[in-house]
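Structure record follows, encoded as structure tokens.
With one protein chain withheld, the remaining protein chains of the complex are depicted in position.
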Amino acid sequence: MGLMDQVELPQPVKYVFNWGRKYSLWCFNFGLACCAIEFIAASTSRHDFIRHGVIPFAHGPRQADLLVVSGTLTDKMAPAVKRLYEEMAEPKYVISFGSCANCGGPYWDSYSVTKGVDQIIPVDVYVPGCPPRPEALLDGIIALQHRIQNESLKDRIAGRRLDPVTLGADAPLALEGSSS
Amino acid sequence: MNSALVSPANHAVAQSASVMDVGDGFLLPVLLKIAFVLGLFFVVPLVGGYMEHKVMGRMQHRRGPVEAGPFGSLQLVADGIKFIQKEDTIPRAADKWVFAAAPGVALVPAMLIFLVLPFGPGVFAVDLELGLLYALAITSVSVLGVLMGGWASANKFSLFGGLRAGAQLIAYELPLIIVAITVAVQAGTLSLVGIVEAQSTFMLAGTDINLWYVFPQFVGFGIFFVAAMAELSRPPFDMPIGDSELVFGYMTEYSGIKFAMFLLTEYGGMITMSALMVVLYLGGWQLLPGVPLPGCDGAGGLFDCGFLGTVLGVAVTMGKILALVFVMVWARVAYPRLREDQLQRISWLVLVPLSLLNLAVVTVFKVVF
Partner (left out) sequence: MATTALPGTGLLKGLGVTIKHLFKRPSTLMYPHERSDLAPRTRGVIALMDENCTVCMLCSRECPDWFIYIESHKETVPPAKEGGRARTRNVLDRFAIDFSLCMYCGICVEVCPFDALWWSPEFEYSEYSMDGLLHEMDKLREWADTVPAPPPLEEGALMPAEVADAIAKAEKDRELEAAKQEEAVQAKAAPEEAAGPKQGKAATKDFEVKAGEIDQETFDKLIAEGKSERIARSKAKAAYVKKEKARMRAEAEAAEAAAPAAPAPKPAEIHVEAGQIDQETFDKLIAEGKPERMARAKAKAAYVKKEKARLRAEAEAAEPAAATGSTEATEAATATEPAAVDAPAEAAEPAEPAKKLSDMHVEGTGEIDQEVFDKLIAEGKSERIARSKAKAAWIKKRKQQMLDEEGGA
């Protein structure tokens, strides 16, 4: 909203606001490989992550809060993920689901695979597994919710501004000053 | 024979007093009514939305929201709090003013219908003489917001969605209005309160059996229900936002609070359409056909029910509304989305002729008996 990232809110308000974000994670699934099947399993009646307020399958990136990258990210697909991430509205969260999304996994020395989705977008929670169990995703989501409940939106967005990963090549490098 | 039909004579036109008309002042009743409309508009859709989550979950062998609040009851509150924090994205190529105004144009009419809807004996803001006309007219304004949003987003999916929504709303508004007029013809009044009252005195021809309009006009009720679902773009009539074809239709580019306004319009629409159906066909706040609420005095007196009767009346109305919302959710779970051409065919080749036939038959009966 423009204002939330400018001022540090008083504690009770922050608590309520963080609580709202915590339990309303409209989820966008970027399914790229077998992990996507486990992700879908987590959304089905057996595991049902709506219980935790993860509303599955926001129609478009604009409405999504949570991007789950599940599967092998190839260099060819990477621009699409980055664009999708940039289309999402702040505050936005990313879960990297499975070894391939974490850092390339079994394809870490492949010519065509991006070595982890965190090379192009910032990731909040890494869920290990190949593929992880649906419960492992739920565990990751609970970890993310814990993080959201305890974070400061202002700090988060300020950090994002300086993050060269998010802003791409033409962003001012945040680390420039500190390195000199 | 003549007694079988209702004459509106015993309904004092536009005279029914709202419970909120307290005191002689001007300001207090107005403030009360504004609070009433806003309160209803922001609370009842949340109840409907929570019910949708839960019912849909149970029908799909799931549990629905559990963690947010007791039994997940605060899920939609959490959604709301989240939406006001979301960044408000406006595409660079968008027509900014139209883009920003569209959700409001959609939302405000949906809110304004609550002005005339009676939720119990005397529990309404205004009893307009042309209440039904007002309600139907103002529903049609919402489509303007949808079209504006679709156009202004500068996105081809939005545009398609907006146009589909326009085509769909026009196609289904026609049968909706025709069946609503049929009810007005039978009741002899356009006042929503008057229609409720007329139903309390409508007798089966030649007998003493009180009937709601859903019995003589079950065809009309069915048409109204289907048309209302289509009007609201509820699944299985959600072609304008069909996510497998159009991302999110006219809402594709909306985020944050504006998107929440569109969503609220949809859920509010579910409530208003259900409330209209309750008023037009299901006898409003009457418990059963021919059974007045406790405290209401006999014939025609549906407005002085005392405290208990009023509370009970509101409860009955809300129960009926939520039952209809339940059926909408039920249909959503059971049926897959229609194709665009199927949608148009159903409206123009089935619903419109049927509703015209319904109107003709009811009119003939009204004149003959």
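Lettered A and B in written order, each chain numbered from 1.
Please note the rule applied: a contact is a pair of C-beta atoms (placed from the backbone, for glycine too) under 8 Å apart; a residue touches a chain by one contact, two chains touch by 3 or more.
What you see is a predicted model; the values in this text were computed from it and never measured.
Touching the chain that is not shown, out of A:L9, A:L84, A:A136 or A:I157: A:A136 (per the contact rule at the top). Counting the whole complex, the residues of subunit A in touch with the unshown chain are 45-48, 51, 99, 102-106, 108, 116, 118, 123-130, 132-133, 135-136, 138-140, 142-143, 147.
The missing chain lies against subunit B, touching residues 55, 57-63, 66, 330-331, 333-335.
In the analysis below, only the chains that are shown with their structure count from here on.
One inter-chain figure worth recording: subunit A and subunit B are separated by 38 Å, centre to centre, where each centre is the mean of the chain's CA atoms. The touching residues of subunit B, when paired with subunit A in their complex, are 53, 57, 60-68, 72, 74-75, 77-89, 241, 243, 247-248, 251-257, 259. Within the complex, the subunit A residues that touch subunit B are 1-2, 4, 16-17, 19-24, 44-45, 48, 50-53, 55, 57, 59-60, 62-63, 65, 87, 89-91, 153.
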